[in-house]
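Missing here is one protein chain; the remaining ones are kept as they sit in the complex.
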Amino acid sequence: MRNIIGNNLTLTLFGESHNPEIGVVLDGLGAGIKIDEDYISLCLSRRKPNSMIETSRKESDHYRFFSGVFNSCTTGSSIGIIVENENIKSDDYDDISHLARPGHADYTSFIKYHGYNDYRGGGHFSGRLTTPIVIAGAIVKKALEKFNIKIVSHIKQIGNVNDRDFEDFNKDINLVKDQFFPVLDQVQNQMEEEIIKARSEFDSIGGKIQLAIINLPVGLGEPYFSSLESEISKAMFSLGGVKGIEFGLGFGFCSSRGSKVNDSFIYSEGKVITKTNNNGGINGGISNGMPVVFSLAIKPTPSILKTQKTIDFKNGINDVINIKGRHDPCIVRRICVVSEALTALVIGDLLITKYGNDVFIKENLD
Amino acid sequence: MRNIIGNNLTLTLFGESHNPEIGVVLDGLGAGIKIDEDYISLCLSRRKPNSMIETSRKESDHYRFFSGVFNSCTTGSSIGIIVENENIKSDDYDDISHLARPGHADYTSFIKYHGYNDYRGGGHFSGRLTTPIVIAGAIVKKALEKFNIKIVSHIKQIGNVNDRDFEDFNKDINLVKDQFFPVLDQVQNQMEEEIIKARSEFDSIGGKIQLAIINLPVGLGEPYFSSLESEISKAMFSLGGVKGIEFGLGFGFCSSRGSKVNDSFIYSEGKVITKTNNNGGINGGISNGMPVVFSLAIKPTPSILKTQKTIDFKNGINDVINIKGRHDPCIVRRICVVSEALTALVIGDLLITKYGNDVFIKENLD
Amino acid sequence: MRNIIGNNLTLTLFGESHNPEIGVVLDGLGAGIKIDEDYISLCLSRRKPNSMIETSRKESDHYRFFSGVFNSCTTGSSIGIIVENENIKSDDYDDISHLARPGHADYTSFIKYHGYNDYRGGGHFSGRLTTPIVIAGAIVKKALEKFNIKIVSHIKQIGNVNDRDFEDFNKDINLVKDQFFPVLDQVQNQMEEEIIKARSEFDSIGGKIQLAIINLPVGLGEPYFSSLESEISKAMFSLGGVKGIEFGLGFGFCSSRGSKVNDSFIYSEGKVITKTNNNGGINGGISNGMPVVFSLAIKPTPSILKTQKTIDFKNGINDVINIKGRHDPCIVRRICVVSEALTALVIGDLLITKYGNDVFIKENLD
Partner (left out) sequence: MRNIIGNNLTLTLFGESHNPEIGVVLDGLGAGIKIDEDYISLCLSRRKPNSMIETSRKESDHYRFFSGVFNSCTTGSSIGIIVENENIKSDDYDDISHLARPGHADYTSFIKYHGYNDYRGGGHFSGRLTTPIVIAGAIVKKALEKFNIKIVSHIKQIGNVNDRDFEDFNKDINLVKDQFFPVLDQVQNQMEEEIIKARSEFDSIGGKIQLAIINLPVGLGEPYFSSLESEISKAMFSLGGVKGIEFGLGFGFCSSRGSKVNDSFIYSEGKVITKTNNNGGINGGISNGMPVVFSLAIKPTPSILKTQKTIDFKNGINDVINIKGRHDPCIVRRICVVSEALTALVIGDLLITKYGNDVFIKENLD
């Protein structure tokens, strides 16, 4: 199961950067979910580059449903989603197809695929393939709202600029939900400057994203191999730029005492809550009803315009590489909506597993 | 797929803390692998508590193979591994079965299983269930050595005491491989003091483990959903105490520039290596031949002997809890061998997927 | 996924004929299902040989639950089921371990497992392993009765003796449900004579089983790859003796006209039924609410006491074999309860997939 994720809600991915079309098949969502094209457009717009600080590759992201949608509702069969690639410039890649871009998959894919891989624009490894994932995620995110489940993210860090953590979810969610540049504090300008500075120095910069899932029912996730952390982390590390994940206090636990970080349960207004949420809403792999909070470490985009030492793997010699093309000096902002989409797929899958195939339509019909 | 992990090499887990026996079924390993009982014993001994600083629950960890082993070799059919539970003190739990131990799964499992779960000693959630995982992992780790693949770990941090990172793998591996208290620097005493101090204050303490997989062939892992990071992280978050994972530089990427952390490829003595290894041996989800290095954030064990506020979920009231029983003030050291075992299962699975069912026997036969 | 079946309700199988114990792990059934030991005993008794006409190997079939059962109810975690092997006579096999019993898996397993397989008593291939499957199936069959779903079978044919087809399900089900020798007409004596005759001639005899699933809700199964026929047939062909399956009219369709065998729908007492049931309760891979009816072709047991020509695969020469040991001259009757068990697992899985994890407990709680 290589290009497939999910058990009861599955996503199959296909495509390469420089072919005319890419897509996904989303299967198992159930019949009767209304497709909200405005919300899909909104999510796609969040994935598009801000050409001031990001790549200048412009894609209109035209998409269509091949199947599984009829009269604007899901039919219950597999949903084929196709996105057109328009702005293809393969020439940028032809003269470096023998060189391993440092930090990229050129070398590993050359070996793995015995040289048969489509190297143009990163081929199957291209971030372009996250576009149909965003569309699938938008459909599922919208469906989750029937349960009042919300998935949000904000840019926690770019280089040396930090946003604050989530505090009061009721307020904070509205600050960042579906925003183009989601931050809780007034740090957008500083962050953009950090990116512009990196770009002006022909360099790139990393960052951190914090996500939250609100209003999850108690009981999602399993002990051990299908823990909520396992399922979410598996999905998040699908993204090439993600190199770390932590739930709740995460690496902050390493130097902590149990007495300080155990989250005490209390009844509050008839509901069970925990006073603190260091465990990020998960106990023993299972959601406890508190917000599920986790952060992702995003590495700086490896494509930089500086000259770099590397190998020519076709000729077996050391060489240098000068990467041309259009690249993001920082991919963090654009990953926000993609990581939300993957999170939605995980949560949708777990809800369908728990409540059955028609969980979303049932909500519609009621 | 709740208690099952793996695709071509699968592990099925069953058992509860206070039943007479627990076990796993390991399937897909192939025929003709010699079972090394000494190595299994060594691995089990590393999971046992050091009663000076850890729990005083003593288990002889008697195990037997139900199936799949004949004349000391694997037969090719599913391997049933059973471990006896001996030192059971259920009384410690009877009077708190209505109280949610903070940081534990009591509340989530009560809701998830509608009160039918076996609550004694944590039931199915008990760390005791990692014992048969260690046995399965020992078999696979040994099989991996046919490929010269080694999986090691060391305690990177306990509270405020840090070990150094891996540096020269050729030397460092021998320092920590299969050690009871694996550290690279002379920090064992300090770390033990940190633990003893926590225990003496009826408290617990967290830490960090760093793992490395050496001599992986290039090409393991897939782009996207079955990336090497995805598969490893899914396995690691099977462990209740793990709350974060980072590969290579991990969260250190967040404030880094691409020019500083891209790992340049070079040919060195005819082999492709990278000068640095910030990506932790993985590019685009695929192993690049460098050591795969990752770290785990381990939370302090939630069972502490201090009085804690919590809820009585059977009676729906707020209450306090005093946990009795025998508990580890720090679980970090004991998780080392368990996380190695799960890593071995992931790598074994990927090797079988890449090279076929008989990958390990072929090595034997050659 | 070799020794595992199911998606949301999984069964993992392990064991060999001549080891002390064999077992299964049943996972995903949900919490709160009452274990009915009397019903398990009844099902086990149906699998036991009638020593007059079948094997004289006597097994008391002592079993125990390792896990997943607490206070006589399922806990929601994986259920480990162990059955003891008592009546082991490995000596019967030692002197033929180099000979391929015709119709058996000796040769294929010798090649597949490179000679490492446990050959004693058929090893992992032994029909003995169906014992824990019967136990798991008894639990699920009982759980299905909450939905009024019943799974029954009868011996449709032994050699040249035929039973009639199901006709009036309301009456017929009671005739055969959970019977030791389930037949609809008075053909038991004739069938037993057919078996005794084969045995007296040191031979064996085949037969046919017809199964029915009653009161399935409309909508189980999927178009294409997870059609109800696909899922059932995959499970049935798990049994070594099964060499054919047909649904409804089955091979009778080959010479039929559509106008004669299309099942017309009608409203009858407010319910949708079909006038005939040639499609065996399945349209387009999905249950239509009519009884799901299918038949299995069972080959004669290959172990016969006649001298047979075969190969000595260790020495690479042609040879003859004289099989000793205790063998069934006809396995058809004993497969009835096993095929019901596997059918129950398939249906249980589909119900959990459709209605969610807690489908069975919900029924309990209502």
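Remarks
As written, the chain order gives the labels A, B and C, with residue 1 at the start of each chain.
One rule holds in what follows: contacts are C-beta pairs under 8 Å (C-beta built on N, C-alpha and C of every residue); 3 or more make two chains touch, one makes a residue touch a chain.
Everything numeric in this text was worked out from a predicted model, so none of it was measured.
Between the chain not shown and the residues C:S153, C:T301 or C:S339, the one that touches is C:T301. Shown as candidates are B:G80, B:G159, B:G207 or B:P223; the residue that touches the absent chain is B:P223.
The chain not shown here touches chain A at positions 1-4, 7, 10, 12-16, 19-23, 25, 27-28, 31-32, 66-68, 70-71, 73-80, 82, 109, 112-114, 116-118, 123-124, 358, 361, 365. Contact residues of chain C toward the unshown chain are 1-5, 7, 11, 13, 100, 102-105, 107-109, 111-112, 124-125, 129, 157, 159-160, 198, 201-208, 218-219, 222-227, 229-231, 233-235, 237-238, 240, 242-259, 261-267, 272, 274-275, 278-280, 283-288, 297-304, 306, 308-311, 313, 316-318. Mapped onto chain B, the interface with the missing chain covers residues 7-8, 77, 223, 353-359.
Keep this in mind: only the chains that are shown with their structure count from here on.
Our note on geometry: chain A versus chain C, Cα centroid distance of 45 Å, whole angstroms.
We define each chain's centre as the mean of its Cα atoms; on that basis chain B and chain C are separated by 38 Å. Distance between chain A and chain B, defined via averaged C-alpha coordinates, is recorded as 27 Å. Each of residues 1-4, 7, 13, 109, 112, 124 in chain B touches at least two other chains.
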